[in-house]
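One protein chain is absent from this view; the other protein chains keep their places.
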Amino acid sequence: MRKPRLLYVPFWATYVFLYTPIVVLVVMSFNAGKSPYSFDGLSLKWYGKLAGNATVAEGLVNTLIVAAGSTVLATVLGTLLAVGLARYSKSRLLDGLGVLPAVLPDLVLAIGLLVFYAMVKMTLGLHSVLLAHTVFGMAFVTAVVRTRLTHTDTSLEEASRDLGATPLTTFLRVTLPQLMPGIAAGAMLAFTLSIDEFVIAFFTAAPTTPTLPIVIYSMVRFGVTPEINALATLLLAVSFTVVIVAQRMTRLTESLS
Amino acid sequence: MSRARYTRRLPAAALVAGLALAVSACGGGSTDTAAAPAASASSAQLDPNMDLSKQSLTISVWPGYTPEDLPKRVKDKLKTELKVTLHDTNEIIMGKLTTGADTGLDVAFVSGQYAQALNEAGLLEPLHPELIPNLANLYPEAKELSYDKGNVFSVPYTWGTTGICYRTDLVKTPPTSWNDILSPPDEAKKKVTMMTTERWLALPAVKALGLSVNTKSDEDLDKVKAKLIEAKPSLLRYDDVDFGKRLVSGEAVMAEAWDGWCPTSEKNIEFVVPKEGSDLWVDTMVVLKSSKNKEAAHAFVNFILDPEIHGWAAQNILYKVPNKAAMDALPAELKEKNKPLQMSPAQLLEGESIIDLGEDSTKFTRLATEVQAAK
Partner (left out) sequence: MTSSTVSGATAKQRSRRSRVLGRLAFLSPGLTYLIVLMLIPLALIISYAFFRRGRFGGVVYELTGENFTRLIDPIYLDVVLDSLKLATAATLIALLVGYPTAYLIAQLPARWKTIALIAIVMPFWTNFLIRIYAWIVLLSGPGLVNTVLGKLGLGPFEFLYNQGTIVTGLVYSYLPLMVLPLYAAIEKLDPQLREASANLGARPARTFASVTLPLTLPGVITGCMFVFVPSFGNFVIPELLGGGRSIMVGNLIRDQFLKARDWPFGSALTLALLAVLIVLLLVQAWSARRA
């Protein structure tokens, strides 16, 4: 197939545009000097400083707690809802409700929850962020699991029911195992989204329990400390490793099956 | 999610949103949050012999405003676990404290007029002076500040005034008036920063127009607003935090600045209080009514007023502290290098003290919103 040469200009422009800032961050993270604007020799000192930064460490722990908790909750609720919507409901309104949190701008959900928490006089903390993250996490789990459900064979469930199994048994023994890949994918999505989520956490966290994105936000606002570059590089390295490992694993499972 | 599925869902999503609109139209009678003022200013019974190791404290303060090892110092002295959380601006911490949701904070650092507002909202614990013997270290002037005469609900931590911080090498004639920052000379166009926190956002125009910082007149505030919007095109940006760094790097050449945060110890940077006069601001410590560790909170406030700890603030954030013993102990060399530290309490009191304006304080909030929204 002929590829028009001219198209290569925006193609490469896209990648240069996406990666220039990231390359700058990574290079500057090894900068010996403090100025973010000039490179004064190689050094690992900002990594050392970052390792000793208790606020960042605390933010990281908070983020992981929120992400893990909301993922569990979102996965359970989302899976049930997906099955319920596919098997026990024909309502398009309910379908829409299930995906609404994913379509709603984060700012709207954030202030809605802030107002709601204030109204019920809830003490803010990690739990308030966790409950909030579950709302959109659940929408993504529901969507992914529903897609999976449309590809599963309903005749197996019918057979199970005809053989006298209770709905619970049918769900646990027949439906759930078939859905597992979808559930795992949905859970991973919910976890990833929660880890990076800033706006909702910013509104619903107590000042005493900042998540990592909130910590990063104050670091960015208060400028210009090279520790941010080191943190960015580490986050990149972690995501990169995860992507590679995930790639390898899918290729492995593909070659096994 | 497949495309067909996605597009099929969107109309349904829109429908639900519509439903929500309809539902709320009939379901809007819920209860209020923090708007109810305190029923009474009754203060809790505190036990002066409390075992403070059984209490733990969480405070919220501006970044860099207390020593980094403060938790350790507090632990050593009071046996209390201390957790320090940060807020960027008064407005952010006010937003969190007034939502009505419990924040888990014991002590907060806020400016005087905000302390006054928090007290009116019934959110502050009236102080127990018998638990803060170090109040005796304060200058007499610091006990008669107009937002809280007699330190009923707040203790001053730092005080100072607002002026213009500028690069002597990059502006041709040194600024002397607020008008110099509102309509800067050509070399400073687009290289000026001003503050965003409501009262200080208004301050340059308020003073340039010869008004009181506590004006409530709509007519005055309209003039202030017009003047501030007129000044917008020559701004680099609004900045309450980083103007010092920007002046050092040369990104900005003139900034509306709190005295201590003007890095006058750097070469070519000076601070001036414009001839039209300025404000007297005070940053205070308050104990929250919702605190469950009030004994430890008082002990903490008392600990901060210790000349050694309080002096840390003067030596490191370079803000004046209203603590005579701490100020007297400052090294002469430090005062020489950082001229704003030389102002006496009497000179400070020449500035007009900012107080909360009650119902009318929202006028300044609205002014700040509209100035920032304007083009």
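Each chain carries a letter (A and B) given by its place in the written order, and its residues are counted from 1.
Just so we're on the same page, contacts are C-beta pairs under 8 Å (C-beta built on N, C-alpha and C of every residue); 3 or more make two chains touch, one makes a residue touch a chain.
Since the model is a prediction, treat every value here as computed from it, not as a measurement.
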Need the list of shown chains touched by the one chain that isn't shown.
A, B
Touch with the missing chain holds, among B:60, B:85 or B:99, for B:99
Interface residues of subunit A toward the undisplayed chain are 1, 3-4, 7-11, 13-15, 17-22, 24-25, 28, 36-38, 76-78, 80-81, 83-85, 87-89, 94, 97-98, 100-101, 103-109, 111-116, 118-119, 131-132, 134-135, 138, 142, 166-168, 192, 196, 198-199, 203, 212-213, 216-217, 220-221, 224, 228, 231-232, 235-236, 239-240, 242-243, 247
Can you list, in ascending order, the subunit B residues touching the missing chain?
3, 6-7, 10-11, 13-14, 17-18, 20-21, 23-25, 27-30, 32-35, 89, 91-92, 94-96, 98-100, 117, 120-121, 190, 196, 198, 232, 235-239, 249-251, 358-359, 361-362, 365-366, 368-370, 372-375
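One rule holds in what follows: only the chains that are shown with their structure count from here on.
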Rounded Å distance between subunit A and subunit B, as computed from the means of their C-alpha atoms:
35
Tell me, which parts of subunit A touch subunit B in their complex?
37, 92-93, 95-97, 99-100, 103, 114, 117-119, 121-125, 128, 143-144, 146-147, 150, 206-208, 210, 218, 221-224
Tell me, which parts of subunit B touch subunit A in their complex?
1-2, 5, 8-17, 19, 30-31, 33-34, 58, 60, 63, 83, 85-88, 93, 96, 99-105, 241-242, 245, 249
